[in-house]
Structures are given as C-alpha cells and as structure tokens.
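Only a single protein chain was left out; the remaining protein chains are all shown in position.
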Amino acid sequence: MSFIIISIIKAAVVAAALLTTLAYLQWIERKVLAHIQLRLGPSRVGPHGLLQPLADVIKLVTKEDLIPPEANKFVYILAPFLAVATALVSVSVIPFGREIEIFGYRTPMQLTDLNIGVLFILAVSSLGVYGVALGGWASNNKYSLLGALRSSAQMISYELPVSLALVSPLLLLNTLSLGEIVQKQAGFLLGFIPNWSIFQLPFPQLLSFVVFLIAGFAETNRIPFDLPEAENELVAGYHTEYSSMKFAAFFMAEYANMITVAAVTTTVFLGGWQPALPGSLGHLAPVALFFMAGMVAFYHGFHPARARDRMTLPVVGAAFLALSALFLVPWVQAAFLPLFWFVVKTGVIFFLFVWVRGTLPRFRYDQLMAFAWKSMFPLAMANLLLTGLAVGLWG
Amino acid sequence: MPAAVPLSWYLVLSAVLFSLGVAGFFFRRNIITMFMSIELMLNAVNLSFVAFSFQLKQVSGNIFAFFVMVVAAAEAAVGLAIILTVFKNRATLNVDRIDSMKY
Partner (left out) sequence: MNTVFFLVFGLIVVVCAINVVVQRHPISSAISLIGVMGSLAIIYLQLGAEFMAAAQIIVYTGAVMVLFIFVIMLLNAGSEEGGKGPLTVRLLGVPLLLVFLGLLSYLIQRLFSDTGPVRFGDFKGGSPADVGRALFSTYLLPFEITSVLILIAILGAIVLARKELD
C-alpha cells in the first residue's frame, strides 16, 4: 500500500516540477537567445521578465480556440494531446538521484526503474511523430500537410542514428535499466576522469555521443533541423491552424522532448547523477557555484549603474547564498547532491540546444536527408561495430 | 470474478482479431485498408505465439513472433511502394478498378 502512495506522491512531484520547468525553460531560451543577439529579451513582466511565462499561460488560456471548418475534428483535437503525452511520459524512467529515505521509507529518486528502460524510451519517442503527423493532416491546410509530411520523413530517418548511437554505450554498460546504467558509470579513471560512458574503456563513446546529440536535435525538430515548421516556407508548419491551448500543447511537447533528449543524454552518456569531480571536490562544487552566483548578483545589485535592480538582484543573491549554505548541511548534501549534478548536466545540454539555435542557419531539405543517411547513419554504424569489437577483445 | 483468466481466452481474443482481419480484407475495397487488415491478421497470429510461449515457458514463441514482425515490416515497405506505384499509374485506390489483369 505504501508503495502506491509513495508512487503517487513521486509522480505528482515530478509532474509539478516538470511543468514548471517547461514554462521557465521558455523564459531561459528567450533570454539566452536575446543576449546572443545583443537584445534584452523579456523584461517588462516582473523583474527581468521573470513572470513572463505566467503571462503567456494566461494569454494562451484566454485566447479563442479555433477549429478550422473543414478539419477532421476528432483527429484535430487528439493530435496535440498525443504530442504532449508522448513527450512527457519518457521522463518517468529517468533516474534523478540515488535512493533517499522519506518518513522511513526508502525509495529511489526515479518514478520507476523498468528493466527495459532504454527500449521504453525508444518506444515512446517513436510515438512522438503521430502528434505532428496527425495534427498536420487534420488541419486540412496545405502548409500543415507539407510540414507533417516533412516531419514524419525526418523523424523516421533520424530514429535510426538515435537508436544505433544509443546501442553502443549499452554494449559497454551491459544493461537496459536506466538505474543500473547510472550505477555502472560510477568512479573515476586515474583518479580524476569520471568513468562515464563517453570516457569509459575499452572504447570511449565520444563519437556516438555526438551522433546522438545531433540526431536528437533532428528528432525534436529544433534548429538547424526545424524543417517541419520552417516559417519562411511553410508559415508555421504542422501547427499553422492551431491556436490557444492546443498550440500551447505543441509548444510544451517541443520543450518536453528537449528535456527528454537532454536527460537521456545525461543518463546514458554523461553518468546521470554521478558527480563530475572526485571526492570532496564533488561535494563542494554546488556550494562554490551557488556562492559565486550569489556574489555576482550582489555585485550587480549594488552597482550604481543598475538602479532598477537595486531591489531585485540582492534578493536573488541572498537566495543563492542560502542555497550555497544549505548544501553544507550533511542531510541535504546526501539527498540532493545527485539531483544537483543531474540538473547541471541536463542544463548544460539544454543550453547547447539554445546556443545552436542562436548560431546555426537552417538546413535545406535534401541536405537534411543526405546528412541522416550518408553521414549520421554510417558513423553510428561504424561506431557500433568498433565498440562491439573492442568489447569483444578487451571487455 | 476469477483472479486470472485461462490461456484459452487469449487464444479466443486472437481468433476474434484474425476473423476481423479476414472480414476487413473481404469487405473493404480500399487497397490501403485491405493491407491494414493483413497487418491485423499478422498481429492476431503474433498474440497466439506469445500466448503459447507463456504456456510452454519457452522463448521460442517470442522469437517466432519477432520473425513475423520483421517480415511484416519488410512486407509493409514493399507493399506500400507497390501501392504508391499503382496510384501513380491508375489514380485510384479502389481494388475493383485495378482489374486490367482480368481480361
């Protein structure tokens, strides 16, 4: 019985945290993108635009919900739900930390540890294409249909490199359960190189890491592979006709997919919640990081040139210092240090997504397909064969 | 209500699926829907294989279902390519209109 209660509580906590993160990822992306392009980004709603996601949600909920008269109503309504559901489900098998004790009940920081976890993620992500394809078809609009066709071709093509790149580290780690995958990446080589699968002997998986990340960009329809919604060719692609909450659902699905790709990359290639620094350095990293962030915030808060931030930045700085002090408490350290490392690694990969979006132009469609079949696929295949050989000889 | 159903229920479910597949194949005139009915029949057979695998506590049934699945995937690729070609040449998906081999 207590298992069911704990599971429900965990699911609620993860869902709440995930949905809040989704809303704020969009704020982070807009801010980072703005700074890359020397703009300010959202800055009107709340200090530094921090309440912008809330305003966006209110705007989207209260907007009129249009259904095109010639659309297939059932499929039109089904598609955004499919998109968002398949995008959110895969988070349920990602491990966020080691076992913790709540009210005397030991439970891992993971919703469920399937022994076919990796296959589950592949299965769920292969369903993601339906939301896009059906949504584009049901809108009964030529741009939507073209976007949907492009996206289904693109996602089927890039699923191959994704799966092949994911298989190679599994050869090293020898398990499909994500919880065990993280545990097998514990420890350090030579005392300072973390034993993650991108560094792990006998065959470091750097190549498949790169392939997985690039193909992950394509799977999530992000720039430079955002052909399904290329706005200068297709208006907005598959969600041209969608408005209000249905549009928001597609938007959420895109960000949830990004989180999934980042989290899976972290778990399989970057050691999940294992620390990046050995010994006590790993314990002190969050303290030092939050301390530095707090000091920077204080410095800018009291800078004479930034009179507008006199009130807000010192508060932020104090919050960071409090967090820093909190990570010195042994109980907090034991429970949340793994979570800290997981969030840091996932955050770095998410930042990479935004960075690439701010930097690279879009591919042409034939280039996109040629890239999948002529570079990504052979690279992943060669890497798989070499890994198999290395594991067979020295594993 | 019994705590667990006997294996024969799974086999009956498989038989129902198979019959529906046969019905779809005979009654529908759209070539794509007919093709989907064939997939339905293959799925029904797979269910039987997996159920027998459970009954005999052997992995062979799973393996056989796996092979059926692989062949179905290959068949779908070729079949849909044929459908595309037929549509390009005849501009119809109705099997009653694709009858020039009869005469």
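Going in written order, the chains are labelled A and B, and every chain counts its residues from 1.
The working rule: contacts are C-beta pairs under 8 Å (C-beta built on N, C-alpha and C of every residue); 3 or more make two chains touch, one makes a residue touch a chain.
What you see is a predicted model, and the numbers here were worked out from it, not measured in a lab.
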Option from A:Ala148, A:Leu207 or A:Leu379 whose C-beta touches the chain left out: A:Ala148
Residues belonging to chain B that touch the chain removed from view: 1-13, 15-24, 26-30, 32-33, 35-37, 39-40, 43, 46-47, 50-51, 53-55, 57-60, 62-63, 65-67, 69-78, 80-85, 87-88, 93-94, 96
Absent-chain interface as seen on chain A, which is shown: 72, 75, 78, 115-116, 119-120, 122-124, 126-127, 129-130, 133-134, 136-137, 145, 148-149, 152-153, 156, 159, 176
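The rule is short, and it goes like this: only the chains that are shown with their structure count from here on.
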Where chain A and chain B are represented by their mean Cα positions, the distance between them in whole Å: 37
